[in-house]
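If you scroll down you'll find the structure; I have some questions about it.
A single protein chain has been removed from this complex, and every other one stays in its place.
Lettered A and B in written order, each chain numbered from 1.
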Amino acid sequence: MAAAEVKFGGYGRFGVIYDEGVESFEQETRIEQRFRFNITATAETDAGVKLEGRIRLQSDDSAQGSAGGSGPGAAGFAVSTGGLRVDVGHISDTLDSGDVVDYYGKGVGLTSFLEYNAAFGGFDANGFGSDNVARQKVKVKYSVGSLTLSASYAGENKDDPGDADDFVADSYFQIGAGYSFGDNSVGIVYGSRDNDADESYIAASFNGSVGDFSYGVLVGDNSSDVDADDFDVAYGLYGAYSVSSATDITAVFSGGGADGDDDAYGLGFKHGLGGGVSLRGGVGQNTSGNTVADLGVRFDF
Amino acid sequence: MAAAEVKFGGYGRFGVIYDEGVESFEQETRIEQRFRFNITATAETDAGVKLEGRIRLQSDDSAQGSAGGSGPGAAGFAVSTGGLRVDVGHISDTLDSGDVVDYYGKGVGLTSFLEYNAAFGGFDANGFGSDNVARQKVKVKYSVGSLTLSASYAGENKDDPGDADDFVADSYFQIGAGYSFGDNSVGIVYGSRDNDADESYIAASFNGSVGDFSYGVLVGDNSSDVDADDFDVAYGLYGAYSVSSATDITAVFSGGGADGDDDAYGLGFKHGLGGGVSLRGGVGQNTSGNTVADLGVRFDF
Partner (left out) sequence: MAAAEVKFGGYGRFGVIYDEGVESFEQETRIEQRFRFNITATAETDAGVKLEGRIRLQSDDSAQGSAGGSGPGAAGFAVSTGGLRVDVGHISDTLDSGDVVDYYGKGVGLTSFLEYNAAFGGFDANGFGSDNVARQKVKVKYSVGSLTLSASYAGENKDDPGDADDFVADSYFQIGAGYSFGDNSVGIVYGSRDNDADESYIAASFNGSVGDFSYGVLVGDNSSDVDADDFDVAYGLYGAYSVSSATDITAVFSGGGADGDDDAYGLGFKHGLGGGVSLRGGVGQNTSGNTVADLGVRFDF
């Protein structure tokens, strides 16, 4: 009989981060930290169906210089068998799950302060974390050969709209498909919100690698007109090159999107030190036009 | 030398729950989830005395559709040697500890939304959990042969009665005895609160099994007259039958108690899938007269 099991995983990172665009009381240069601790329980039925539940504890710094913990937040669950996987609770959407689209690509720096989706405002990408959630989700992923289909639904929460503390949230759904061929994969996701504006959005990615070089392209548009800013097609690019077996360099660009946004771009490196430890850093400009840079060490466990 | 040790245990469950009796902003049908994670540290002295301490992290859904975590709450401790066990801190009362009385019996459904104590309002049964507590408790259990004696005391908390956020609570004690013979056990608990009304209560259970059939009866009365409702003798019954090695069916009834309450009854099933995983569900009516039903999967670890 397969037995239930508890596993622990996560990472720690600390270093220095610089952000030109700080507001009052925030610090331009400060100590950065995160300690992420995932608690995952797994079980497997006699028929081979796998179940999983997880919660997270986490510590983070703030821009004012403080640091504090959060969690346990809401739990996420998964059931999988063969090519089918169903996630329930506090889980990723189809868009940010990686099921069919690579929404994050490769980030820049210790903290991934820049990713190629930087210009993608107005999309729903609310993954698992150490926080509580207004609404739970269900996501279904089905893979057959090189093709993957995925759909997710976030339920609504009509908690007292007159109470500022309450969790009022509209429902939304996403649906997508992805296909991989050789070292490449392509995917697309469509999402729609059940609100007065009937907002919808679409995003597609193309990712792959050639030898020591890997790359990704992300394109998206949304019909959001609640925002005063006009929104053009948003897009992002990254390229990463393995200089040696231990060292990677990554360049990221993200543009389009909200009319008031600047283009964001950055360059980062990661140097493995063995034992799950790496030195990481990067420098770039964010969509507010401010320079951001970080440097530090991260260890995965 | 016996060494100290850390153990982890708990369960995850998720599914769908229906409750006819929802209030404004609550959802009749919604995703149900719980992830319970107990952290237990144990030690044993050279003389064989066992010590234990535990805290809990937990995630639960709400009736509005949100989900969130709680804990760590207050810790519970235990010392045991031979037939004697002393519990201290955030612990069960004699009534709900299972020491002498079976206060919960077998519940209905994925969430045990109905238990045979459903009609037992006005009893103190405040077990261990992921919450903080207004007062700590001490419980002593002593077993000799088939006889078990148990007594518990919850200290008072006189924290500022004028401050709504404070933890004001009266003390109370419980005392009980239980006896087992063959596959049957009988027990009784008496409890008394040190408040103006000098409230007291008594509860007794009879439980056992014959082949694939198990059953339980719970009876209780309390002298509470703070409640505007009159309170009659409350009682509960359950019967469970093992249809096969993997499948159990449970029927529960609970009646009497507060005059305004409806009888509560329900029928549930549990089907083991191996590996600590089971499919569970049930349907019934609660003491408010509303239909409740649930269905889902649970895995214990």
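What we mean here is this: contacts are C-beta pairs under 8 Å (C-beta built on N, C-alpha and C of every residue); 3 or more make two chains touch, one makes a residue touch a chain.
Here the structure is a predicted model, which means the values were calculated and not measured.
Participant: One chain isn't shown here. Among B:9, B:89 or B:208, which residue touches it?
Facilitator: Result: among the candidates, B:89 touches the missing chain.
Participant: Residues of subunit A in contact with the chain that isn't shown?
Facilitator: On the subunit A side, contact with the omitted chain comes from 8, 10, 12, 14, 24-25, 27, 30-31, 33-35, 37, 57-59, 61, 64-71, 273-277, 297, 299-301.
Participant: Using the touch rule from the top, list residues of subunit B that touch the missing partner.
Facilitator: Within subunit B, the residues that touch the unshown chain are 1-6, 39, 41-47, 49, 51, 53-55, 57, 71-75, 77, 79, 88-90, 130, 132-136, 138, 155-160, 166-167.
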